[in-house]
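With one protein chain removed, the remaining protein chains of the complex are shown where they sit.
Naming follows writing order (A, B and C), and every chain is counted from residue 1.
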Amino acid sequence: MTPKKFDYYSPTSINEAIQLLHDNEDSKVLAGGQSLLALMKLRLAAPSALVDISKLQEMSYVREDKDYLGIGALTIHDIIEHNQTIKKKFTLLTDAASKIGDQQIRNVGTIGGSSCHADPAADLPTALSAVNAHFVIRSGKGQRIVPATEFFVDLFQTAVGHDEVLSEIRLPYLPPRSGSGYIKHSRREGDFAIVGTGVVLTMGDGNVCKDIRIALGAVSATPLRAKSAEEYLKGKTLDDKNIADAAEIANEGADPPSDMHGSKEYRMEMIKVFTRRTVKLAMSRVM
Amino acid sequence: MHFEGTFNVKAPKETVFSVILDPNQISQCMPDLQKLDVKSPDDFIAIIKAGVSFIKGDFNLHFTTVEKTPPTHAKLTAHGTGIGSTVDMETIMDLADVEGGGTSMKWSADAKIGGRIASVGQRLLSGQAEKIIKNLFDCLQGKLEAA
Amino acid sequence: MMKSATKSDMIRVTCKINGKEYSGLAEPRTLFVHFIRDELNLTGTHIGCDTGHCGACTIFMNGKSVKSCMVLAIQAQGADITTVEGLADGDKLHPIQEAFWENHGLQCGYCTPGMLISGLFLLQRNPDPTEDEIRRGIEGNLCRCTGYVNIVKSIKAAAKKMQSEGGKSARSM
Partner (left out) sequence: MATVMELVKESEVQWVGQPLKRKEDPRLITGLGKFVDDVKLPGLAFASILRSPYASAKIKRVDVSRAEKAPGVICTLTGSDVSKLTDPFLQISSAPANKVKDYCLAVDKVHFVGEPVAAVVAETRAEAEDAMELIEVDYEPEEHVLDARKALEKDAPLVHEQVGSNLVFHGKWDYGDIEDAIRKADRVVNAKLHFHRFSSTPIENNGVVVNYDRATGFLNIYCNNQMPMFCIPWLSFGLKFPSNKIRMITGDIGGGFGTKIISYPYIALICLLSMKAKRPVKWTEDRREHMFANHGNERSFDVEVPVKKDGTILGFKVSAFDDCGAYTRYEPAGATIWAQVSPGVYHFPNLKVDFFQVMTNKAPVGPNRGYSRMQHLWMIERTVDIIAKELGLDPADVRLKNYVRSDEMPYVTPSGGIYDGGDYSESLRKAMKLIDYDGLREEQARARKSGKLIGIGIATAVDSGTNNFGQVKIITDDNPFSGNSEAARVSIDGLGQFQVGLGTVPQGQGHETFAAQIVADEFGINPDQITVLSGFDSAINPYSHQSGSYASRSAVMGTGALLGATKKLKEKVAMIAAHLMKTLPENISFSEGNVVDKQTGKKMPIWQIANVAWVNNVLLPEGMEPGLVALNFWRPNFTLPDEKWRLNQTLTYSYQTHIAAIELDPESGKFKILRYVIVDDCGTQINPMIVEGQVHGAAAHGIGAAMFEEFNYDENGQLNSNTFIDYLVPSAVEIPHLITGHLEIPSLFAPKGIRGVGEGGGTPLGAISNAVEDALAPFGLQITDSHQNPQHIHKLIREKISKLNQVR
């Protein structure tokens, strides 16, 4: 089907975009459009106006700042997949970006668009939660920074207000002897996750885990941090037994949906399997 | 999809019964009420805006009371259309006295979604429908406690 | 084709397609694939789904392979576009077109336009791809006739042709 009618605005700057959003109550930001346009063509989504920021190329960059890596919100998945700094310092992001959809989608879809769409089964929101990325939100009144734990509020809902624009995503550098990984369990490689698992960990001396974050996708309204499994592993040696025990409690707090690709029970079990595998993947990348 | 719950309130059965069958009261607990058109207490139409982020739209819900044995039992059905989809819901409410005063309300709701929304994502849907119905009865409970 | 929509909704969209400037009217909601097919009468680009999965609508937009059903016509204002109709240089087929013909890389031909563009985008970035790299490169182009075996074979053959011709493919995309 064709989308319903809407007005179209093509701002030439972020501030102009913010103003347009402010002036048009039921308008939506259009970035890569890979998720929004599909829903509009199915006539499930019908915003009255689109504010197209895809041309604001100044929002597409990967910049190494002092204590974080800054990624412009309009940076497309293809760039993230092939960026060497990300590959070295935040390998889980390379894992996640390379598995999104297909080449054409990765040529257009953006990290900001995917984050704001906030589908719990999407790859980047889960990976960014594991990194505890910080999201820079611009509004008429200036800019505020929101950590991942507060950015993803509910199903398809983020901290970005109606007349605000996500401008940058900041990844705090990981301490030495850190490693990360993201594994998507899905039917086909490019599909939405049945369970997505992102792990970022830092090793102390002697194979002891100093710090670990485990984020799970598609098992709750937002990416879910497996807090009890994290607490269990901190301070312990990351041997098979400890990892397996932690994996057993990784699904605490999860409330997965059921659908034809994965029942609730199946997803609860898969959280255990892929927590174990992703922790080991992250360990394998500790420098 | 099936949802249910029970709660107790201080108000007597008769008051509770009159609130839960009063279209004006019920409709105030519906999300984003746009319009209310009451033909009779047992037959009214509520237009609400519901959905998830940008899958949002107006739903035209036509409520009818099909069973009524005051002050203990009521059954309402609702047939709604919106966003190229249909909602058919059946709500049963049973009231009983609680020792030491007040009323216990036991409710259940069975919702069937059809058409476009049902076709796109079970995973999007079940969470949302549950939230709307839970909020409705939590709000009713709040009203009844204040009654 | 959009003639009945009130004038105020219509916007003139101008872009370069296959080296030539085209211009037409579009509503904000007009999908670029419909604009190319109906307004500009280039019907080589096809539609096969509603949700951006099948890839039959893949074109080059500013040098990148893109699904034209997931782009609004207005977003293509001033863009540099290549569709399947622009791959050949007059009567001289592009090496990838020859390779598909020689290796039975198509049967019904409905997915072929999108497959050629995705294949070409892959080869421009990776002149000598492995079988797995080819398969990932066309992961966004579904085909129901060929089982992909001869498409992969065709792209591999195209890679050799393009290298042996010193990469002077008909036109740089």
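Definition applied: contacts are C-beta pairs under 8 Å (C-beta built on N, C-alpha and C of every residue); 3 or more make two chains touch, one makes a residue touch a chain.
As the structure is a prediction and not an experimental result, all values here were calculated from the model.
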| item | value |
| --- | --- |
| Chains shown that the absent chain touches, full complex | A, B, C |
| Residue of A:28, A:225 or A:261 touching the missing chain in the full complex | A:261 |
| Given A:22, A:43, A:87 or A:210, the one touching the chain that is not displayed | A:43 |
| Hidden-chain contact residue, picked from the options A:144, A:162 or A:187 | A:187 |
| Residues in chain C touching the chain absent from view | 1-6, 27, 29-30, 34, 37, 41-51, 53-54, 56, 83-85, 87-88, 93, 97, 100-102, 104, 106-113, 116, 131, 134-136, 138-152 |
| Residues belonging to chain B that touch the chain removed from view | 84-86, 88, 112-116, 118-122 |
| For chain A, residues in touch with the removed chain | 1-2, 4-5, 38, 42-43, 102, 185, 187-192, 194, 259-263, 265-266, 269-270, 273-274 |
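The definition used in the following text is that only the chains that are shown with their structure count from here on.
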| item | value |
| --- | --- |
| Distance-maximising chain from chain A - centres being C-alpha averages | B |
| Chain A and chain B, separation of their C-alpha mean positions in angstrom | 35 |
| Distance between chain centroids, defined by C-alpha means - chain A, chain C (Å) | 30 |
| Set of chain B residues in contact with two or more other chains | none |
| In chain A, residues with contacts to at least two other chains | 42 |
| Residues of chain B touching chain A in the complex | 52-57, 83-84, 116-117, 120-124, 126-128 |
| Interface residues, chain C side, partner chain A - complex | 9, 11, 27-31, 34, 50-52, 55, 58, 64-67, 69-72, 74-75, 77, 118, 121-122, 136-141 |
| In the complex, chain A residues that touch chain C | 1-8, 10, 30, 33-34, 37-38, 41-42, 50, 52, 54, 78, 101-105, 107-108, 189-190 |
